[in-house]
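Okay, handing you the structure first.
All protein chains but one are shown at their positions in the complex.
Presenting subunit A:
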Amino acid sequence: MSMSAEQSAWFAQTFDELVANIGQALLGKEHAVRLALTCMIADGHLLLEDAPGTGKTSLAKAIAATVQGTHSRIQFTPDLLPSDVTGVTIYDQGSRSFDFHPGPVFASVVLADEINRASPKTQSALLEVMEEARVTVDKVSHQVGRPFMVIATQNPIEQAGTYRLPEAQLDRFLVKTSLGYPDRASTVRILSGASDRDRTKSLLPKITTQAVAEMSDLATTVHVEDVVLDYVARLTEATREDAQTVVGASVRGSLALVRLAKVWAASQGRGYVIPDDIKLLAEPVLAHRLILDTEAEFAGVTARQVVARVLAETAPPATRG
């Protein structure tokens, strides 16, 4: 069953309202906001990597504030323990039983700030939750709710005392993007409201968690033509066969790209995915999944450049084939 015109209109309208709401807190970053929202509706997790002070935390907080649901923030530090994230089972003397005390990860939107500062052990505890949407403590599984989205931030500079996320774990993030500095007009607007220290505080929730789940379900009905799927397959194959990559995009990467493209198409009011969606989303979805050749890295080549080149060299479909 594919999306009806009314459904797609409702989807696009709701999506636009959410973008507008978050846009109040994050000026001049509409594309990043759309990408983050798309990621959330696609049941994915977002990794924001950028220099300090570019609004990573603001974005995460604004998304959390826009969705009417629980949200929590974990500030990752080197001494953070896995149980600080997932929760802990404590013996209750009154009831004489072990009770599970959920950690901050049990929330609709979890902001994992500076995730690369925590030890790998703690990181992997979080990553397990991200992948399986449940926490297993003392052989008991505890489901996290829906929607469940982790927005992790990391700082690419100041590498001292950080634990870089292993590539396998990077794969768990549906999208990795950066915000970049705002343009001058937006900067002036931010400065003019400098007295308002946290713009996200004024945001009101715009959507219930249930509605987010509905949007999520609706997005799965978006039609993807075989030639577009073939295009995705060709793109990911090309990243694997590229001379400058050691490891290319995985099948999980392809799946992620299609999943995200469906939501993106729906957010544009379309019931079908077009190659432009794929082209637009390929870099945030695929770039962080590539491992570059050492020589290429030394030469200053970035994964984003490789994806851009692959996109330029792979012909998009024009017919149904």
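The criterion applied here is as follows: a residue touches a chain if its C-beta (ideal position, glycine included) is under 8 Å from a C-beta of that chain, and two chains touch if they have at least 3 such contacts; residues count from 1.
Keep in mind that, in the parts below, contacts and distances are computed from a predicted model.
**Q** Given that one chain of this complex has been left out, which of "ABC transporter ATP-binding protein", "ABC transport system permease protein", "Beta-ketoacyl-[acyl-carrier-protein] synthase III" or "Transglutaminase-like domain-containing protein" is its protein name according to UniProt?
**A** Hidden chain identified via UniProt as "Transglutaminase-like domain-containing protein".
**Q** Of A:149, A:228, A:282 or A:296, which sits in contact with the chain we cannot see?
**A** Within the whole complex, the residue contacting the unshown chain is A:228.
**Q** When the complex is taken as a whole, what residues of subunit A touch the one chain not shown?
**A** 2, 223, 225, 227-228, 270-276, 279, 312-320
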